[in-house]
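Have a look at the structure below, then the notes.
One protein chain is absent from this view; the other protein chains keep their places.
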Amino acid sequence: MENKAKHFVAPFNEADFAVVDAVRVDAEPSNLWRDAWRDMRKRPMFYISGVLIVLVALIALFPTLFTNVPPNDNCLLENSSAGATDGHPLGFTRQGCDVYSRIIYGTATSLSVGLIVTLMTTLVGVFIGAIAGFYGKWVDALLSRIGDIFFSIPYILAAVVIMSVFSKYRNIWVISAAIGIFAWPSTARVLRAEILRVKNLDFVMASTAIGVSRFRILMRHVLPNSIAPVIVVTTISLAAAIVAEATLSFLGVGLPSEVMSWGNDISQAQSQLRNAPQLLIWPSLALSITVLSFIMMGEVIRDALDPKARASR
Amino acid sequence: MRINKLGLAVIAVAATVALSLTGCAASDGGNDNIVSVNGSEPQNPLISTNTNEVGGGLILDSIYAGLVYYDEAGTPVNDMAESITSADNITWDIKIKSGWKFTNGEDVTADSYVNAWQYGAKLSNAQLNSYYFDAIEGFSYDTDTELTGLSVVSPTEFTVKLSSAQSDFPLRLGYSGFYPLPQAFFDDPTGFGEHPIGNGPYKLESDSAWKHNVDITLVKNPEYNGGRKALNGGLNIVFYATLDAAYADLLSDNLDVMAGIPDAALTTFEGDLGDRAVMQGAAVFQSFTIPQRLAHFGANEEGNLRRQAIAMSIDRVQIIDKIFNGTKQPASDFTSPVIAGWSDTLAGADVLTYNPTKAKELWAAADAISPWSGSFQIAYNADGGHQGWVDAVTNSIKNTLGIDSTGAAYATFAEFRTAITDQSIATAFRTGWQADYPALANFLTPLYQSGAGANDGQYSNDQVDALFTQGNSAATLDEANKFYQSAQEILLKELPAIPMWYGVTNGGYGTKVSGVKFGWNSVPLLHSIIKQ
Partner (left out) sequence: MFSYILKRALQAVPVFFGTTLLIYFMVFAMPGDPIVALFGDKGVNEAVAEQLRARYHLDQPFIMQYLIYIGGIFQGDFGTSFSGQPVGAILAQTFPVTLRLATIAVFFEMVVGIGIGLVAGLRKGKLFDSSTLVVSLLLISVPIFVIGFVLQFLFAIKLGWARATVSGDATFSELILPGIVLATIGIAYIIRLTRSSVIETTGQDFVRTAYSKGLSSGRVVRFHVLRNSLIPVVTYLSIDFGILLVGATVTEGIFNVPGVGRTLYQAIIRGEGPTVVSFVTVMVLIYLVVNLLTDLLYAALDPRIRYGK
């Protein structure tokens, strides 16, 4: 490298620059995902939300660790909507079942529905949205219009059809499919829009200019920089899916009533809203805490993926 | 340039917004003397022989006058009929009052009745109420036939010949299927269904009175001269999607009269409304049916023992108290306390009283014949608000008999009824009956006679059939009811349906109206309501 600034800068020792300019071929290349992971571990919010998520997962996997009251036996009508008593800290449902135990046992169902739906819509939505936004032209037209068709199916129709056709198998998989199968276009559209913006940014142009392959640009540069809104939508969708399960129960096409789920409890509590509001509050609270932990986790991930936000701290 | 493009886009959005906002004209029909009442959008065109649900029924009952109407107690009172007589309960001679007119000016004559009934019964007209004419000679379910039993004697007299003796025939005549129809109907049945022309206490306010999915406005028919003369200026029947919405309007005094109370307000409505809350008996019978084709529930010793055990393992009183807040009455027979001939002293009625010890014994006795396995399920349609009581009933059975028992939800009424009619349903299922006319027979023969239309459990017993036939041909209603009660004593042993409870009419009214009374069929007597 020839120094052309001789006329106003004193000569200097090139050796000092050599250190800076040297390319360490043995060093690992800088990696967005790894940087993000390193950054996340420095944040308290990561640990708070992580502990909460682990706790919820533990409840879902091993409900017997948290209660020894079976949720559906000994539902005595004389306890209908009664308040807390010894051994039943949150009182009883309208059918006289233990509220606390139903919430503990309902965790697995609600969490599964939320996670399955979110996973399904995110995977499909990100795949379709990324391809449509990045490749544009007829690929975009085709995928976007398919998305429009799916989006236009009212989810109640989908739920009625799916839950009726599989009426013998009303389980978490079927209800998750009913909620999720027509929900992915939202994720796809949000991501597509962000990719439309990001793919025109300078660093993408630069990558193209130095001959990086299109697919590699999408995966390494465009997608990570477009993912933030997807994370926001995804974390809220988790809650929306759990609530959608409640709405389907409310409309009569949810899970059978002997299946414990927060949604079932919330929808059954609705008719008692004025005389026993606590029946609604407890499962809603469980739902809120779960969602809060996932939203906080989403926030940490989002920040970690955004190098500029990282730098500004 | 950029800003301009942004501006263009904003204008585009604004234009769509503005387009969607047009048509929001504020108008409030402030008719003082019009009573508003809750209803639901009719599911069929407003034709009397084709309306079989409450939404359309409420309107038809207001705009038509039939031969008789039912008073508050359910007793038939002559409306257009001068007399309805028969010597043998087979041939009925019906004389009608003269001088009555449809609101389009046509005279109401014997032909108006006979032609309407012929139309309603004819198979190719596909009228939902056609079964109503099946007692009349000449009726056929399979081919197009004339009702040969109908003959016009004079403009004010016609005779009806039945295919067999029916002592309660005059009782049926107040049902909407038997209303007369003007010639205008036969000229254009489709248009008529949209703008019906009647002869009753009210008429449609105008050609656009029926605003679909919103409401229908009726005004007093000054020419009506029967016993149901309107004391108000008219009715505004508002269509609600849910009772909850109607109740919210009642509480804020937007709605004058309300039939029915939503589940969510059952605990609070008497406190909310005070002496404007209404609660009285209703001609509604609720049950669940265990078809005899199910394993362990056949028409034999084991099946009877199991059905009795289940009937005794349900704590009806407690369920009514906790789930319905007392707005039901425990059943003691297969009919309803508002119907003459109802009884709570039938032999064997103790099977409907909660008795866990006896229930366990009976179940054990059945197990000795053939051991029980599996789960006992009660199916219901999830779109009708049945989940609460079905869960409570199955819990009660589970706790008493120690067997697995749950509810089984069907997403829609259509799916539920289809499974019952084509007999593919493999569980017990909820059943219910709201009387079409206030007679004991109406709660029994359509449901438990061999091969009857609503015999959902395909129950058949020769002895019961014989008693029904005797009841139908008895000389007086009292005598007939004795036969029906004997039939019920057999039913209580074999339990073709497990009686649960009788419905209760509940409702309420606002501060602006008085004189609100509810009839035997849970419908408010709209003509007698006075609005200040």
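Letters A and B mark the chains in the order given here, with residues in each chain numbered from 1 onward.
We take it that a residue touches a chain if its C-beta (ideal position, glycine included) is under 8 Å from a C-beta of that chain, and two chains touch if they have at least 3 such contacts.
Note that the structure is a prediction, hence the values are computed from the model and not measured.
A.B. asks: Among B:K161, B:K360 or B:R417, single out the residue that touches the unshown chain.
C.D. replies: B:R417
A.B. asks: Which listed residue (A:L58, A:L123 or A:I153) would be found touching the missing chain in the intact complex?
C.D. replies: Only one of A:L58, A:L123 or A:I153 touches the chain omitted from view, namely A:I153.
A.B. asks: If I consider the whole complex, including the chain that's not displayed, which of A:V69, A:A82, A:L119 or A:L196 touches that chain?
C.D. replies: A:L196
A.B. asks: Would you indicate which residue among B:T85, B:T242, B:Q463 or B:T511 is in contact with the undisplayed chain?
C.D. replies: Residue touching the chain left out of view: B:T242.
A.B. asks: So that we can see where the missing chain sits, which residues of chain A does it touch?
C.D. replies: Spelled out for chain A, the touching residues are 141, 144-146, 148-149, 151-158, 160-161, 164-165, 167, 185-186, 189-190, 192-194, 196-197, 200-201, 228-229, 231-233, 235-236, 239-240, 242-243, 246-247, 250-251, 266-267, 270, 273-274, 280, 284, 287-288, 291-292, 295, 302-303, 306, 308-309, 311-312.
A.B. asks: On chain B, what residues meet the omitted chain?
C.D. replies: Residues 2, 5-6, 8-9, 12-13, 16-17, 20-28, 41-45, 52-53, 123-124, 126-128, 130-131, 141-142, 190, 193-194, 211-215, 240-242, 244-246, 248-249, 251-252, 254, 264, 383, 410, 412-419, 421, 431-434, 446, 452-456 of chain B touch the chain that is not shown.
As a convention for this text, only the chains that are shown with their structure count from here on.
A.B. asks: Using mean C-alpha positions as chain centres, tell me how far chain A is from chain B in Å, no decimals.
C.D. replies: 48
A.B. asks: For chain B, which residues count as touching chain A in their complex?
C.D. replies: 262-265, 267-268, 315, 318-319, 322-323, 381-383, 387-388, 391-392, 395-396, 399, 406-412, 415
A.B. asks: Can you name the residues of chain A that touch chain B in the complex?
C.D. replies: 74-78, 80-81, 94-96, 160, 163-164, 167, 251-253, 256-258, 268, 270-275
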